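Here the complex is missing one protein chain, while the rest keep their positions.
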Amino acid sequence: MNIVPYERKAHYYETDQMGVVHHSNYIRWFEEARVDFMDQLGLPFAKLEEEGIISPVVSISCSYKQSVKFDQRVLVSPYIKEYNGIKLIIEYKVAIKETGVICCTGESKHCFLVDGRPVSLKKASPRFDNLFNSLIKSEE
Amino acid sequence: MNIVPYERKAHYYETDQMGVVHHSNYIRWFEEARVDFMDQLGLPFAKLEEEGIISPVVSISCSYKQSVKFDQRVLVSPYIKEYNGIKLIIEYKVAIKETGVICCTGESKHCFLVDGRPVSLKKASPRFDNLFNSLIKSEE
Amino acid sequence: MNIVPYERKAHYYETDQMGVVHHSNYIRWFEEARVDFMDQLGLPFAKLEEEGIISPVVSISCSYKQSVKFDQRVLVSPYIKEYNGIKLIIEYKVAIKETGVICCTGESKHCFLVDGRPVSLKKASPRFDNLFNSLIKSEE
Partner (left out) sequence: MNIVPYERKAHYYETDQMGVVHHSNYIRWFEEARVDFMDQLGLPFAKLEEEGIISPVVSISCSYKQSVKFDQRVLVSPYIKEYNGIKLIIEYKVAIKETGVICCTGESKHCFLVDGRPVSLKKASPRFDNLFNSLIKSEE
């Protein structure tokens, strides 16, 4: 399956007085890219929620390499880094579209909850489990 | 009853590349001040919601007089401008604490909904109705 | 000239605990649409700033008709409502793309500053002045 990077521009209100995008906003771009990624795969997070499963963020991290300026167009590429049924780690790269320069990288770690309790997707949702497994293998 | 203005500082992430607080944030400050105002009155919005009544924002407006800079301390003063049971209009003044200079003024208009339908607070919640009425009268 | 509405999705982080987009975010969508509008016209705000002219928001307003939910696709359409060289008023309509239902309308009022002082664009930037004039006339 051919997944394209998530594309968007840096908005004016996302800049701070240093004249660049405030560092907290990249965490939000990761989320936008994650949602878009699942949409492209045909299994949006909304469908997971319809099955009664929520997938909260357990931890996030972000390393800043180069700042993004207002109106610059970026590409955010998410990858499945790790998945074992219980834990999902997604990696992100943010690059300036025009130059390909990497601006930041990061990752988000997720678990899966049913009624507030951690579950394994293997049992809770085989189709999402299959999807995440196939995404890891295809990258090996 | 003695209501004190809501006090807070301008945060770094609230500035934009013009070097001042982005204009959208004042709408959020109005909300913070509105919540604080009701808390001081002893009837927080949460209590209204406990009675099954929500009070969505129907419209907002804001006039910008002078920009606020990072780390400046401001006072936000809300006033009940109009109330008739069905409609509530709250006015706001944002002033630099140190100088008293007015930075912006604005207002938010609210209605009251039970199960998604507009209601009059006169019937739906006499104690909130009394409160809003007393706040208008005390200012006349 | 054929201007297309600005299109975007509602992001997860833009929702609040009512389960809909928080009212403050529409002000930011107006800005995104305004920037896109000028880009489409070939005269981005960045070019105005290159001429030493900034165009701050003097006031904004927004009326909320219907809430937008996470992942809904919206179209934001800006129109030049008023322009006289000194003052520019832009009107916005936000509609759900799929249904055409209007979610909110609003406007932003702008002035033009050189070195912090109000100027008329007639003298300060004839090409922007011509552009704004043509946009009003074309709508009459």
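Quick notes
To keep things simple, chains are lettered A, B and C as they appear, and every chain counts its residues starting from 1.
As a convention for this text, contacts are C-beta pairs under 8 Å (C-beta built on N, C-alpha and C of every residue); 3 or more make two chains touch, one makes a residue touch a chain.
Since the model is a prediction, treat every value here as computed from it, not as a measurement.
Every visible chain touched by the undisplayed chain in the complete complex is listed here: A, B, C. Touching residues on chain B toward the chain that is not drawn are 11-13, 28, 31-32, 35, 44, 46, 70-71. Seen across the whole complex, the unshown chain contacts chain A at 18, 23-25, 27-28, 31, 54, 56-64. Mapped onto chain C, the interface with the missing chain covers residues 12-13, 15-20, 22, 24, 70.
Definition applied: only the chains that are shown with their structure count from here on.
The greatest centre-to-centre distance from chain C, using averaged C-alpha positions, is reached by A.
Compare each chain's C-alpha centroid with the centroid of every protein C-alpha atom shown, and the nearest one belongs to C. Across the structure, the highest number of inter-chain C-beta contacts is found for B-C. Averaged Cα coordinates give chain B a centre that lies 25 Å from the centre of chain C.
Averaging C-alpha coordinates per chain places the centre of chain A 36 Å away from that of chain B.
Chain A and chain C have CA centres that are 29 Å apart.
Along chain B, residues 18, 24 each make contact with two or more other chains.
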